[in-house]
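Scroll down for the structure; my scribbles are underneath it.
Only one protein chain is missing; all other protein chains are in place.
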Amino acid sequence: MTWKNDLAAVASDMLPRCGEGRVADYIPALARVDAKKFGIAGIDSDGVTAGAGDYRDPFSIQSVSKVFGLTLALLAHGDELWRRVWREPSGTSFNSIVQLETNNGIPRNPFVNAGALVVTDVLVSKFGRDGAISEILSFVRAVTDNPAIEMDAEVAQSEADTGHRNAGLAHVMKGFGNIENPVDDVLHVYFHQCAIALCCADLARAGLYLSCGGTDPVNGRRIVPTLMARRINALMLTCGHYDAAGDFAFKVGLPGKSGVGGGILAIVPNRLSLGVWSPGLNEYGNSLVGSLALEAFVRRTGVAIF
Amino acid sequence: MTWKNDLAAVASDMLPRCGEGRVADYIPALARVDAKKFGIAGIDSDGVTAGAGDYRDPFSIQSVSKVFGLTLALLAHGDELWRRVWREPSGTSFNSIVQLETNNGIPRNPFVNAGALVVTDVLVSKFGRDGAISEILSFVRAVTDNPAIEMDAEVAQSEADTGHRNAGLAHVMKGFGNIENPVDDVLHVYFHQCAIALCCADLARAGLYLSCGGTDPVNGRRIVPTLMARRINALMLTCGHYDAAGDFAFKVGLPGKSGVGGGILAIVPNRLSLGVWSPGLNEYGNSLVGSLALEAFVRRTGVAIF
Amino acid sequence: MTWKNDLAAVASDMLPRCGEGRVADYIPALARVDAKKFGIAGIDSDGVTAGAGDYRDPFSIQSVSKVFGLTLALLAHGDELWRRVWREPSGTSFNSIVQLETNNGIPRNPFVNAGALVVTDVLVSKFGRDGAISEILSFVRAVTDNPAIEMDAEVAQSEADTGHRNAGLAHVMKGFGNIENPVDDVLHVYFHQCAIALCCADLARAGLYLSCGGTDPVNGRRIVPTLMARRINALMLTCGHYDAAGDFAFKVGLPGKSGVGGGILAIVPNRLSLGVWSPGLNEYGNSLVGSLALEAFVRRTGVAIF
Partner (left out) sequence: MTWKNDLAAVASDMLPRCGEGRVADYIPALARVDAKKFGIAGIDSDGVTAGAGDYRDPFSIQSVSKVFGLTLALLAHGDELWRRVWREPSGTSFNSIVQLETNNGIPRNPFVNAGALVVTDVLVSKFGRDGAISEILSFVRAVTDNPAIEMDAEVAQSEADTGHRNAGLAHVMKGFGNIENPVDDVLHVYFHQCAIALCCADLARAGLYLSCGGTDPVNGRRIVPTLMARRINALMLTCGHYDAAGDFAFKVGLPGKSGVGGGILAIVPNRLSLGVWSPGLNEYGNSLVGSLALEAFVRRTGVAIF
């Protein structure tokens, strides 16, 4: 169980850097988070868990939720989804509209905001507005094995109040015919999905199916086919960190997905699922200390995929 | 009164080409217009008028209305307006969003859709939602000297139903802080402004103040200061035809503003105001036969500004 | 001869501002020019001339020369030229390459560097490398009526030494098949054209054919057809100041072409040709005090085209 020791050592090494980076402040609920928080947790394919720091504190997972939305949409819609969203790194920031116009309303990938809105639209078409929210919440409760998981209503409302850019993206795609449902419904579901609150332990647990070929090894349940799990991992590697995806692959070398709340889910295929959290963001909107912690963990353990 | 003869001759010359181009079909009210319609009218600085073809048929002026909205916003807001919208040709199509992102929500000029939405927002801030509609309508009735001018309610509603791109532009600018009022209010006013119906004779009459240094020579009323009239003309020349502004300046050589309904207002400073209409559009969204007619008129009369 | 008094008054008004702006320093010959220099000269359609300030000091006309290159290419190649270069404002800076790729090697207009390189290529195809230089020089000597005009060899050499961006533009267009001759030949001619040295009086004299419908009123010679003169003026208005063309049209309202040496040629159709020079540039690379002087002159004289 050497990785557990490594996790603790990494947490200890990160202490002097906690508080670095810039906490997202576009909504009050994010702005008031303590910048010095840091947590990291992992779970291996035998179900062994470990955590360090503030790994039991819930935080807003924000864009990390796109991984779960994508999983549900692929289960609901299959490869048809890829007619409405590409699978290429964007070369631009998370909320860019430039690319949408050039590509006739087809987003570059499901992990930029525009792509996640299309994914959400697929869920609304399948389950309805309120049904989509229920499905997402049920899915996250199932993969975390934690029925207490909730969406933070205040966060969802704040997102809606300030989400002009996302509204703009959705309307533009609607203009291109790539959003089927009313824009307000899609945004409603999207903002609720982003408002899911998890702690690092829950987050690591939630990603376990991606590190175990699509199956949850704790209870033996198959969540997605093996090939789908691999492909989601591939997308996380190439597209999971906006226009810093290449840098994250270079330095950390693991599939990962970050959120503006400071969380990152990282997957070591066939080995581990890791959740890390530290609210301060780097210039690309990814957790600064969280990224450093993952880089340090990979160096210590040598769990590289490359 | 040689220009009156020239006008008639041009109308006659255009007959074989009527029906060329592609009629806008994104809303029913535009799609059902007879593609073969063609009208042209002029009024000189002595108030002498002439017309040919279907110059008494009202049509939806659409983006030509941006000239009147801009005039009102400049009167209301003065040069402060130029902090929120630039005065440069866009190099892109009328509803491009690419440029907005690059320029932090500041549109290139008041004649692309994004810029006209900012102009509309200024009017909503000044007059309120319904007040802005009243002001615009009153202004157009005043400059046409025609109290019967109306906004076409069906057209306004259709625009609202299909105007996802404009909604997208407005939300994106709201995200950048460049729209002050609720997006729905701004769109409501914008779509009503676009839905003004004028005939060619009304349109020419409406532009008379721009060809006469800001004063209406028929009734002696000053509409705008002389410098403002000149500057609006300059903007029409450099920005009045989207990404075909250079081509229009090259071929026609007059300040002009086109609309997707097939209308064009063209100004011969100190001489004439011209209204032309033909529903078929060229690849840039400007009236195909209308542009040809203006080019032919300039060749015949030699009324060039260059 | 009231405009002569206005010219003197404008020169006097500009004195306190001389030295503002940033002198181009990418080559030594430009960098060492005295920033406080200012000259202005005009010639009307009767051949009456006037000047003020340093209007007899020669300076490097740089991009103003594109007007003369374009005139020669249109005479040599006619409207065929427009298959290889557009006539639209660029919406980008003078040496942008972005647009070239998007448009498959076709520059936006003949007054951005890429467009001027295509124009030069046309001249090289017609006259050969050395012949093209001779033709350009002969043309400028003819329209200035000054056989002493020269190209500054030091400037041409400096441009060649530092002109990597222009070389890049030319090679990219060559890759798209829009440059016929060896890139080095085209650059050689282009840099020599830019190195023409004129004083304000010569510059105003050189533009006289554009303000007089294509004919030189002093000697009665026709330089270009009237329509061609008008169209060159139209291009100067929409494209003559890079991405500040709209602003120049708004504030000055005259066809004009600027150069990085601080010179501007401005045309009042049927009235005047004006040459102004002040080395300090504004943020767009156009003469700061030169632009102000033209704006002031137009206000005083009311010679607007709009």
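Order of writing sets the chain letters: A, B and C. Residues in each chain are counted from 1.
The rule is short, and it goes like this: a residue touches a chain if its C-beta (ideal position, glycine included) is under 8 Å from a C-beta of that chain, and two chains touch if they have at least 3 such contacts.
All values derive from a computational prediction rather than experimental measurement.
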Omitted chain's touching partners, listed by label: A, C
Absent-chain contact - pick from A:Asp13, A:Glu88, A:Asp145 or A:Glu180: A:Glu88
Residue, one of C:Asp46, C:Glu80, C:Glu101 or C:Glu154, that touches the chain absent here: C:Glu101
Positions on chain C contacted by the hidden chain, ascending: 96-98, 100-102, 164-165, 167-175, 183
Contact set of chain A toward the excluded chain (per top definition): 86-92, 99, 108-109, 229-231, 233-235, 237-239, 243-247, 249-250, 253, 255, 269, 304-306
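Heads up, the rule we're going with is that only the chains that are shown with their structure count from here on.
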Geometric centre: closest chain by C-alpha means: B
Inter-centroid spacing, chain C versus chain A (mean Cα positions, whole Å): 55
Separation of chain B from chain C, taking each centre as the mean of its C-alpha atoms, in whole Å: 32
Residues within chain B bordering two or more other chains: none
